[in-house]
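Moving on to chain A:
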Amino acid sequence: MRFKHPRNAFAVGLLFVAIAVVYYLVSHDAGGTTTLFALGIAMGLAAYALVVGTPDDL
Partner candidate 1 sequence: MPQTAHDGALADLPRHGISNPILGMILFICSEVMFFAGLFAAYFNVRATAPIWPPSVAEVGPIAEHFDLHAEPWLAAVLTIILVSSSFTCQLGVWAIRRNDRRGLIRAIAVTLVMGVIFLIGQGYDYSQLGFGLSDGTFGTTFFTLTGFHGAHVLGGVIMLSVVLFRAMSGQFTARHHDAVEATSIYWHFVDVVWIALFSILYIIPTR
Partner candidate 2 sequence: MPITRNKRTRPAALVLSLLLALVAAGCASQFPQLYPPNASTSQGAEVRTLYDIVFVLAVVIFLAVEGAIIYAVVRYRRKPDDADLPPQTHGNNLVEIIWTIIPTIIVVYLFVVSWQALNTVEAKSDHPGVRVKAIAERFAWSFAYLGDDGTTPLFTTDAQGHGVFGTMVVPVGEPIHVTLHSPDVIHAFYVPKFLFKRDVNPGPVENNFDFTVDAGDVGQTFRGQCAELCGAGHGGMTFEVKAVTRAEFDTWLKQQIDAAKKAPPASGSPPAGSPPGGSPPAAGPVIELAAQNLAFDKATLQAPADKPFQIHFVNKDNATQHNVQIKNPDGTVAFSGDLVTGPAEANYNAPALKAGSYPFSCVVHPAMTGTITVQ
């Protein structure tokens, strides 16, 4: 997959950060928010690494 700016792959993580924010606003549950937020970080990092990690010819 060609991305002009691989950092855009972090947007995948932003989705979960957004869910975490919404979830916190409606529920005020600290534990669930922590996992969702961390999921955003992990997803963003994984997506970025996979996009950057793929050579251009694939």
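The candidates came about this way: all candidates are chains of the complex that A comes from, given by their letters.
One rule holds for everything that comes next: a contact is a pair of C-beta atoms (placed from the backbone, for glycine too) under 8 Å apart; a residue touches a chain by one contact, two chains touch by 3 or more; residues count from 1.
Bear in mind that the values here come from a model prediction, so they are computed numbers and not experimental data.
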- Query: Given the candidates 1 or 2, which is the one that touches chain A in this complex?
  - Reply: 1
- Message: Looking at the complex, which residues from chain A come into contact with candidate 1?
- Response: 4-7, 29-35, 37-39, 41-43, 45-46, 49-50, 52-56, 58
